[in-house]
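Mind looking over this structure? Questions follow.
Complex shown without one protein chain; remaining protein chains in place.
We call the chains A, B and C, going by the order they appear; numbering starts again at 1 in every chain.
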Amino acid sequence: MSEPLVSIQNLRVAFRMEDGEPFEAIKGISFDIPKNRTVALVGESGSGKSVTSMAILRLLPSNAEFGAESKILFEGKDLLQEDPHALRKVRGGNIAMIFQEPMTSLNPVFTVGDQIMETLMLHMGMGRRAARQKAISLLTECGLPEPERRVDRYPHELSGGQQQRVMIAMAIACEPKLLIADEPTTALDVTIQKQILKLVADLQKARGMSVLFITHDLDVVGEFAHEAVVMREGEIREHSEIRKIFESPQDNYTKALIKCRPHLGRRPQRLAVIDDFMQGTPYKEPPHRPRGYSHGDEIILDVQGLHKTFFSREGLFGKRAFDAVKDVSFKLAKGKTLGIVGESGSGKTTVGLTLMRLHEATAGKAFFNGKDILSMTPKEFKAYKRRIQIVFQNPYASLNPRFTVQDILTEPMMLHGIGSGAQERRRLAADLADRVGLSSNALSKYPHEFSGGQRQRIAIARCLTMKPDILICDESVSALDVSVQAQVLNLLQDLQDEFRLSYLFISHDLSVVKHISDQVMVMHEGVLVEQADSDVIYANPQHDYTRELLASIPRGWPRDSFNAEGALAEA
Amino acid sequence: MANEKGSRSLWALGWKRLRKDHIGFVSLWMVAAFVLLALAGALGLVASGWRNEVAKPYAPPTLLKSLGPKHVQLTAENIDAANKASEQANGQPSTGTSLTADEDPLAGDLAEASKNEGQYQEAATQKAETLPMGADLRGRDVLQKVLKGTSTSMLVGLMGSLAAIVLGTIMGGFGGYFGQKIDDLLMWFYSVFTSVPDMLLLLAFSAVLRRGISTVILVMALTSWTGTFRLMRAEFLKHKSREYVKAADAIGASHLRRMFVHILPNVSYLLLVQFSILTVALIKYEVILSFLGFGVSVTQISWGSMLAEAPAELIQGYWWQMACVTLFMSILVTAFSMLTDSLRDALDPKVK
Amino acid sequence: MRKGQFALAALTAILISGNGFAADMNKVLHVAFNAPETGFDPAKISDQYSSSIVENIFDPLITYDYLARPVKLIPNTTEAMPTISKDGKVYTFHLKHGIYFADDPAFGGKKRELVAEDYAYSIKRLLDPTINSPYSFLVNGRFVGGDELVAKAGKNTLDYNAPLEGIKTLDKYTLQLTLKETNFNMTYILSMPVFGAVAREVIEANAANTMAHPVGTGPYLLKEWKPGTKMVLEANPNYRKDVFNFAPSKDAIDAGIIKAMKGKTLPCIGRVEVSIIEEEQPTWLAFLEKQLDISGIPQPALQEALVIDPKDPTKATLNPKYAKMGIQHQRYKLQEVTYTYFNMDDSVVGGDSKEKLALRRAIAMAFPRSETIAAIRRGQAVPVNYMIPEGVGGHNPNFKGAAEYDPAKANALLDKFGYKKGADGWRVQPNGKPLSIEYATGSAAIDKQWNEYWQKAFDSLKIHVTWKVGKWNELDKEARQSKLQMWGLAWGADYPDGDNFMMLLYGKNAGDVNYANFKNAEYDKLFESSLKLPDGPERNKLYDQMNKIVVAQQPWIFGDTRVRNTLAQPYVKGFKIHPIVNTTWRYIDLQK
Partner (left out) sequence: MFAYIIRRVLQMIPTIFGVMLLLFILFNWVGGDPSYILAGKSMNATTLANIRAQLGLDKSQFAQFLIFVKQVATLNFGISWSNQQPVSSILAARVGPSVTLTGFIMLVSTVLSISMASLVAYVRGSLTDRMVTLICTTAMSVSALVYIIAGQFWLAHKLGWFPVLGWGDSFAKNLVTYLPLPVLLGVIVSLAPDLRFYRSCFVEEMNHDYVRTARAKGLSEPKIMLKHVMRNALIPVVTSIMMSLPYLLVGALLLETFFAIPGMGREVIMAVDKSDFPVIKAITIYIAILTMIFNLLADIVYKLIDPRVQLK
């Protein structure tokens, strides 16, 4: 192999914390980015992958310090030693970068054209007119529909996927030799994600540039990266060809990462967790779990013709109606899981919130044990409230930060008169905390002292205090790292097995839904497009939209979708 | 990360951050010292004798005596003597009035009373020539006045902003949380109040109420709740759709519980910041109020009522009362503002 | 008839070169008022600031000699002082010919001569119920037939054309006023600025806004008016020939004034700019910076401006550093009394019983008046000992009416009448009810200074005092509705006669100028008798008796009479303060 484009040597990054203590985020890593190759930097949160990518362009905040021997060589020059002027030439010129949140990463008050032209004028010395023409052609290249019109649009007038295309257009404007993509698709829907990934892969090939692709999801890069660097806690665990990573991973952590992600192709009784691999004993996959509604299932919740309309003000006195949920009917069986999948705006969350009466339904009935909970007065509903509970998506937001875990767990009991007194409620809370796998001293702590996975356990424990019949999981595992996600999914499964809970499992992640659901309903723009047992629907989707959705799921390895030739490039 | 360090609430974390912030921490101590001083003043432990005329009128500060003007200070005795001289010249009686005993219905009673007046005679006290911070028109100790004034001004500032905060929070909370008709009504109220110039509201409210500390506090609360209302309305609006509040709804917490047990503690750091901003503003506001004649009553003293005397004193060259108040006020207000900045940084849950 | 009059007027204007316009329009006098004016319709104003402007625009029949002290009336627009009938009821005035109003569109481009009818009209306006003149009390019930005419008008405009016996013109230049009762103050009253002559055409043409359209025969006309902010007067080009020709009084400065001014045609100053500066610090600084030409010394600046001799504080002299600069300093006692009244109708402080009297007396005895004169007035005031101040007819310098300052005796007196001290150390009423007195006050810094001394007085008596702080008009309203307990006021002479002061406690004036609601049959009888007498020993005897009643009954606590100190820049020539006339602008000159 020839001279690498970028060579990272013994990179150490420490952040000086508020208390003056240094926190070492990157602990002396070295790897190369060869020319014309896509290198994936994979890791969970806290692994240091983003810090590494930011370090290359020296975009880290001012409290970051590099180790004395650290070097980032770009075409032989150490970027860490470059003066600001030379560094600016590299930034945007030779090395370009795209970010996770295209909305906030674009300046909201300039048109997208202006922002692309700015780079062109800066690095290529173009005039406005030329830059504009070039910007339009770049947008065309990046697949933005109607580029002539959209070049004058402001970022907020574009969709998330379009914004990311703009970011990419901006990044490739000056023919960079290296494109750093920092989780560019994490905030996007799965169908859009696929398009963007394809775009990056195509551009890489067409332009012969190198790409450093940062992601937490190995499956995403499996499709098109040439090699992968797996990071954990500031260290590199494994660095090899992508094929090797999937087919013969050497490092236990890599192995765990591959296994703990639910997969469309298999459904073990329990998902693997990191600990299964790290103890040194070889991992044996548990047997397959069959799923599906069966005839004798007791229907605990029967939703008929659920409809929800939101209104917004428009014109002089007018209102604009927006139907978030249109005539949705389904049945939830006792002890079973009904998955609801759909992309953002599909109305899946609205269904959950409406059933909890966190929104009032516009029309429809929901029979819970034969009673329509939607038409009850709030007073009547109060008794039912404890029987349907919800676990929200963001474990950081769903727990009151000013409450201790004990407060959080005893509050519902107090409100519903569960337990004979404070003493007993505390005991019950301790039992539940234990049940969801929290340590014994957890009760006196505050939510911010816990990790995301632990917080989600607290949220689940809170629901369990009321011994509900139905648990609505609204994207409950989406924000978690894959390893933690596996733990929480296992917990949910255990609880279902133990308490015969019924789950309404709402998620955009089809793999997860496939793993946990007995029956799946697919929603699109407020409409239920398809509903069937999960194995059935994944094996044999009836609706075009379902098929599109399924096709968009990153499959990791073996790569099967858009980039078959990519694999060939390897050989 | 904090696990091994034991459990800490957000408040405790904020406190920890505040202690790290040297400026903030020093400011905190200074504010605390002022609060203690204010309490001591309110309880009469400090400067309870501020109304005593202990020195000659406008006695200069001891150390800066030479910087004071050398005006002759007239005393009641001078006036008495001068009047006596002119009375004698005019042939007026030297004591009593021109009424004869039978013309004055009280003559007999007065004669009788004069036998008992001994118990009310007060020995003349020696008046000091200088004082550490000088004296005012009536020979009162400026230092004592400013200490007592600290007490009043801080009481006014703290209570005024507390009242404004309570008013603003309750209204803002209901408006933001419930929205719809209640919000429309409260917003209407808000826009009415913000559309009327403060000065007019102030003059109008002051005109209805009696003079005194409680009035000043009330007037301040009535004219300054709007900022808190706006802030709290926005916060409640934001928080009510947060997942933890929805979760509270899901577990069956009532509206009031959600508002005051769940949301309020989460926005209270903003209230604390708002509180200290308002306190500073109101301490300064009190000065203007006093200048316009709406300050505290005669038996009370505040920084504002002292500064209201400043324009007249300055043209006579008596600069010390103004200097003394300005010094005290700057120290407190600067410390308070610094503390506010530090609090804002320390308590913001985003910064972790 | 009117038409002919105009024609004649135009003719005289050409024939007589009486218009001796000599004012130098480049000479600009800068002065300041410390409170806003209200307007310039003589019939509608009563405040000092508006009067100060009005007296320069309108001419009353009679005016004061600039230099003579004690003050002396002289003819103004009349040939001579009026002839008064033997019974003192009929006054006849002969107007000078050839006096013209300032030009105004209402005159249709012609010169308009001042005639007797103008004075008749102007005086009738004061009676007009639609005008609500603040000075209507000076004319109501005074002229023969006046009351009947007013009654006929009801709420509507007075019929100015109806014949009125009391106010009539004998010919074009002769005015005859007939009084119902003898009144020895009539000439003083008629010299007040509100009796200046207005032209009916002007008033009627500007009926909606007479305040802003003063057109008179005086030395100045209103050039510019920004209400509450600025007034600019300019010399009236139509002003009659008026030459400075006053005889010196025994005051030392008169010689210099006559030297500077004698023979000059008045007014000398072409333009007078009056601004409103409420605060004392800026006023004083502005004078020192020569941004003002004449200014009183604000109380806080007295020590700085004057050298005050502790032995005789009222004889203060100018601080040598200013004297060296040539700044002129003049001093005179105002013709005023200040007093604090007790509401005699009040259940706590009012009433004739001895215990109530004792309470009032004790409060009077506890007020440290000398201290206030020293500290607040800076010695620039003398104590009031008689209801009539020095310089006003009827004053008795030998009378001592003020209660002696003796808080110890006052306390003993309260003890004697059963104002016992309660458990908390504060006194209660003899009937056991709590004792708390409410003192009314304004909200200015100066009010607060006074209140501190009142607080001290009440504290020394162990009587609770509270403050009723209000705007002047609110307090005034409550005072007249008898809702206040105590309030401090000042009364300045409208004309230099004791009657103007003694009426303040006349029983029939209760609810009006008798704020104390003092109703004493003997006092009232004596007052009524005094009205029938001219100034002199006979009347003085009555006044002494009345003062004794007041001292004995204590409806008032006597305050002080201020000594006004006024400064003028060195280049102001001919300047002498007049105790009655507000402004001297027309008599002075600027020589920079």
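Here is the rule we go by: a contact is a pair of C-beta atoms (placed from the backbone, for glycine too) under 8 Å apart; a residue touches a chain by one contact, two chains touch by 3 or more.
Owing to the predicted nature of the structure, the values given are computational and were not obtained by experimental measurement.
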Quiz prompt | Chains shown that the absent chain touches, full complex | solution = A, B, C
Quiz item: Which listed residue, C:Ile74, C:Ile276, C:Ile446 or C:Ile549, touches the chain dropped from view?
Solution: C:Ile276
Practice problem: Could you tell which one of C:Gly39, C:Pro313, C:Pro368 or C:Pro496 touches the chain left off the display? | Solution: C:Gly39
Quiz item: Among A:Arg12, A:Lys49 or A:His123, which residue is in touch with the absent chain?
Solution: A:His123
Quiz item: Among C:Lys110, C:Lys152 or C:Lys477, which residue is in touch with the absent chain?
Solution: C:Lys477
Quiz item: Which of these, B:Gly41, B:Gly160, B:Gly176 or B:Pro311, touches the one chain of the complex that we don't see?
Solution: B:Pro311
Exercise. State which residues belonging to chain B touch the missing partner chain.
Key: 188-189, 191-197, 199-201, 203-205, 207-208, 280, 284, 287-288, 291-292, 307, 310-311, 314-315, 322, 326, 329-334, 337-338, 341
Practice problem: Can you list, in ascending order, the chain A residues touching the missing chain? | Solution: 57, 59, 62, 84, 88-93, 96-97, 99, 101, 104-110, 118-119, 122-123, 154, 156-157, 167, 170, 312-317
Self-check item: Residue numbers in chain C that touch the chain omitted from display
Solution: 32, 36-39, 44-47, 129-130, 132, 134-137, 155, 208-212, 226-230, 275-279, 281-282, 285-286, 288-289, 291, 470-474, 476-477, 480, 494, 509, 512-513
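By our rule, only the chains that are shown with their structure count from here on.
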Quiz item: So which has more C-beta pairs touching, A-B or B-C?
Solution: B-C
Quiz item: If you average the CA atoms of chain A and of chain C, how far apart do the two points sit, in angstrom?
Solution: 88
Exercise. Measure off the straight-line distance from the CA centroid of chain B to the CA centroid of chain C, and report it in whole Å.
Key: 41
Quiz item: Using mean CA coordinates as chain centres, what's the chain A-chain B distance in Å?
Solution: 54
Self-check item: Residue numbers of chain B (touch at least two other chains)
Solution: none
Exercise. Going through chain C residue by residue, note those that touch at least 2 other chains and give them in order.
Key: none
Quiz prompt | Touch list for chain B against partner chain C, complex | solution = 57, 69, 71-72, 74-83, 85-87, 90-93, 95-99, 103-106, 109-110, 112-122, 137-138, 207, 210-211, 292-294, 297-299, 305, 308-309, 311-317
Exercise. Spell out the residues on chain A that touch chain B in their complex, using ranges where they run on.
Key: 18-19, 353, 356, 358, 382, 385-386, 389-390, 392-394, 397-402, 404, 411-412, 415-416, 441, 444-446, 448-450, 459, 462, 466
Quiz item: Residues of chain B touching chain A in their complex?
Solution: 2-3, 7-10, 13, 17, 20, 242-244, 246-253, 257, 262, 265-266, 349, 352
